[in-house]
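Okay, so here's the structure we're looking at.
All protein chains but one are shown at their positions in the complex.
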Amino acid sequence: MKHNYGTAILSAFEYLLENYSDAVVIGQGLWSPWYVGNSMTNLDKKFGVERIIDTPVSESACTGAAVGAALAGMKPIVVHPRMDFMLYAMDAIVNQAAKWSHMTGGQASCGVTIRAIINRGGEQGAQHSQSLHAWFAHVPGLRVVMPSTVSDARDLLIASVLSPDPVMYIDDRWLYDLEDTLEPVSEIDLTKEGPKILRSGSDITIVASGYAARLALEAAAELDVLGIASEVIDLRILNPLNPELIIDSVGKTRHLAVIDGGWKTCGIAGEILASVAENTIPGALKKQPIRIMLPDAPAPTSIALEKNYYPSATNIVERISLIFGRS
Amino acid sequence: MKHNYGTAILSAFEYLLENYSDAVVIGQGLWSPWYVGNSMTNLDKKFGVERIIDTPVSESACTGAAVGAALAGMKPIVVHPRMDFMLYAMDAIVNQAAKWSHMTGGQASCGVTIRAIINRGGEQGAQHSQSLHAWFAHVPGLRVVMPSTVSDARDLLIASVLSPDPVMYIDDRWLYDLEDTLEPVSEIDLTKEGPKILRSGSDITIVASGYAARLALEAAAELDVLGIASEVIDLRILNPLNPELIIDSVGKTRHLAVIDGGWKTCGIAGEILASVAENTIPGALKKQPIRIMLPDAPAPTSIALEKNYYPSATNIVERISLIFGRS
Amino acid sequence: MDDFLLQELSDPDHFQEPISIENIDSDTLIRYLNGMLRIRYAERRLARGKKEGDIGGPVHLGVGQEAIAVGISGNLRKTDRIFGAHRSHSHVLSMGADLYRLFAEVLGKDDGLSRGMGGSMHLWDQANGFYGSVPIVSGTVPLAVGAALAAKLQNTEDVGVIYLGDGAVEEGVVHESLNLARVMGVPVLFVVENNLFASHMHISLRQPKYATARFAVANDMLYEIVDGNDVVKMHQTSKNLISYARTNSMPVFLEAVTYRWYGHVDWREDIDVGVNRSEEEVAAWRKRDPVARLVCAMLARGVYSEDDIESLELRIEKETEIAWQQAKESHYPPHSALLGRVYASKMYD
Partner (left out) sequence: MDDFLLQELSDPDHFQEPISIENIDSDTLIRYLNGMLRIRYAERRLARGKKEGDIGGPVHLGVGQEAIAVGISGNLRKTDRIFGAHRSHSHVLSMGADLYRLFAEVLGKDDGLSRGMGGSMHLWDQANGFYGSVPIVSGTVPLAVGAALAAKLQNTEDVGVIYLGDGAVEEGVVHESLNLARVMGVPVLFVVENNLFASHMHISLRQPKYATARFAVANDMLYEIVDGNDVVKMHQTSKNLISYARTNSMPVFLEAVTYRWYGHVDWREDIDVGVNRSEEEVAAWRKRDPVARLVCAMLARGVYSEDDIESLELRIEKETEIAWQQAKESHYPPHSALLGRVYASKMYD
């Protein structure tokens, strides 16, 4: 069936709500027709306002309540229309959700899903633009999921909600228009998922996640023209991170670029570079690996600055061409 | 004068409060004789409860209030006796303090200092043990300072408070007993500070910050006995990070180990490995670099598990010996 | 009032009559009218600019709520410390901000109030007492407390002012801030512009009672609840509260009941978006227009004639248009601003 990334998320919600009576959704904007794009349209009408709960402007308590509902055996999904708002919910996520299994000796299980939406651009500025996936990847106990394809948007959301662990599911509004067909749902086990090769190539390994993976694919197509064959790896699961596939790929291509929509210092791109350095013999790479990410600045509003703030395919092509001495 | 790390911090507070009438301290425990070890003893008595403000249990508002006082031209220091509590204050730190200069076009300056204390061990467990310095290093706009020596404990605190930027000053209770002498204060410019060589050596570069730098020094002494000469670099300023010194050192030693008291994924150690990989030619290192940090788990309470949870000098010596094929 | 249900104050069929202007001199009334019209024309221009695609970022318009800031700002000094949020055009304009610079900001221009780095949701005009606004709901609330605490420590007798919405009151940090301000004796005025909505959600879906001033009671704070669409009442009530805060170094709380004519963001009415928002309700609230109610009162007393009003509006419209065109023509920040404005200690353009 024809879908886009947004409707794929919607169909995951529908699947979960139809098949699991203990699935419940809580968050801001759920009774509005437009709050989270096309990704939750009419869920309230279809499944009732008891299970699709729109809330006061209280990120901290709403997230904590979802954590508590999970401890009580439900499958709650808490929706944050913008990742930046979650800075009010950090205790519930990091001190509580991520730690209850461990702190109770594995007896409590906190299967909450936290849907964090990256919602940037449009001159919204520094407090309405952040991609903090690296933060969550830093925290043991949290699973961090970042789908870049239409099928992953649906299937990883279902897997996240069915996981007995707390999962940070991060989607990006810049992907909602991406189209693809969807097979009928078949449930997958989140613990078995990891990075995936989106496209094979022998010259360079390009690693990315979420929207950056789309950029990587675009850039790869342009690089082909320049005679550079890229292997694009979509991280998909940022925590716990399994770098094996990347290490294998780099063993073949001997070149590495990481694209990411977050900041550099202590970001996910650095983590990939570090994992490769740790796990390959010196000289395994022929050229220095590169990171393509945000500049070290908050997101600007002015269109004049915003248009150069985010990584672009052109940008990626330029940087990678340089590695191979082309341009 | 004879000092320890704790009294060095105390003397920084005294210096600031004596010399800058706009310095003001706010936080939990400031009217208690023991809350933050020996690092703030009797400040309330000496400088008055108007300037040394003990607070309700409200991390979010207290941090935000310090941010606001900074915007109004004061030099506030907000004290968090334990970094874990700051998860309630993330908005004030990350959405506000870090971004106001940029968002106002450089017109507002937010010279707040956030003193975050790493306070772990003693079977306190997962919510009372965290070292989240990598998180803050990830955020442009924040300066992140982590002193490992007695003089840095004092001088970097003074520099932090005098900086017109928001500074996260991170000290570690495990360092408070460290002794040294202190020269009279001379104010330094935080923007000019960066990593420092604590000890020279030709065989391996060991990078660390805060308490981990002490461990690195201890390990280095033991490694000497095994005939391995270590160069120990103390990061000191984690953001903005200047890796030059490390890159130069690695150019000489051609071996790299990073020790850190935080978690691995997207941590500061990974950032160092990545920076080195980006900035040195392939094969510059003779052996794979290593990271020695926390296991991927929350802090346990039981002494049986806690005693192996944190990196130790022995641990470091073992891992580094292996690089050189010794043991 | 003490049941905190708001009754008529939240019912748009009440308070549609001209406001009472007894004992208020004509100059003052003219100042009020000028202030409100300046804001209204500015926001209408923004609505048009957004609709026509000149503005890229979101604009949160407060048309219908102008009396609040105008009434309050008349009691403030340029050295006071005022903070706003996402819907703050009125807050900054009423303190005297330059219209050209506001427009330039919304358009992301270097001459903007925040030098083009903020847009409509991040305004800054400290010279006029406006310490800043940002779109994280409730984010500025503790900042205002801190800036007011600073005033106390600096012995300036200045006050802090924080404008927040009925939705913001649901954020925990607001409650921490109320208590903190009270316990520390901070001279700050909390202004809740209760427009009954937070984005699409009516207050009845978010809180058990309509009047947020119940939290002033819980925090043992002096408070008032007023018709936010009555500029005279706004002025008088806030005058007393602000002078109490200044004199006693204590926080005070003012709840102004009002309504926004436009949708939550941008220029549409967004009838369909709001849960419990209806065309009838919007129409009724448009009759509780703070501008029209003042105008009618002024006409009735003969302060102004219909012609006076018309020429006043014409003049303001023209000034607005000039400022807008000037803003459109001004230049963007240099590329160096992106990295050059991150740290105050390493500022470059």
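Going by the order they are written in, the chains are A, B and C; count residues from 1 in each one.
As a convention for this text, contacts are C-beta pairs under 8 Å (C-beta built on N, C-alpha and C of every residue); 3 or more make two chains touch, one makes a residue touch a chain.
None of these values were measured; they are calculated from a predicted model.
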Note: the excluded chain touches shown chains A, B, C
Which residue, A:Gly27, A:Pro140, A:Pro243 or A:Pro295, contacts the hidden chain when the whole complex is considered?
-> A:Pro140
Option from B:Asn19, B:Asn42, B:Ser200 or B:Asn308 whose C-beta touches the chain left out | B:Asn308
Write down which of A:Ile53, A:Ile233 or A:Ala313 is the residue touching the left-out chain.
-> A:Ile53
Option touching the unshown chain, where B:Gly6, B:Gly68, B:Gly106 or B:Gly125 are the choices | B:Gly125
Sole touch to the unshown chain from B:Glu14, B:Asp84 or B:Asp234: residue B:Asp84
Residues of subunit A in contact with the chain not shown | 22, 24, 50-51, 53, 55-56, 58, 60-74, 76, 91-92, 95-96, 100-111, 140-141, 143, 163-165, 190-191, 240
When the complex is taken as a whole, what residues of subunit C touch the one chain not shown?
-> 170-176, 179, 182-183, 205-209, 214-215, 217-221
Residues in subunit B touching the chain absent from view = 28-29, 31-35, 54-61, 84-85, 87-88, 122-128, 295-298, 300-305, 308-309
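Following the convention adopted for this analysis, only the chains that are shown with their structure count from here on.
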Report which interface contains more C-beta contacts, comparing A-C against B-C.
-> B-C
Per mean C-alpha coordinates, the chain lying farthest from subunit B is C
Inter-centroid spacing, subunit B versus subunit A (mean Cα positions, whole Å) = 30
When centres are defined as mean Cα positions, the distance from subunit A to subunit C in whole Å is 37
Please work out the Cα centroid separation of subunit B and subunit C, and write it as a whole number of Å.
-> 41
Of all residues in subunit A, the ones touching two or more other chains = 60, 84, 87-88, 125-127, 295-298, 300
Multi-partner residues in subunit C (2 or more other chains touched) are 116-118, 122, 134, 136, 139, 172-173, 333, 337, 341-342
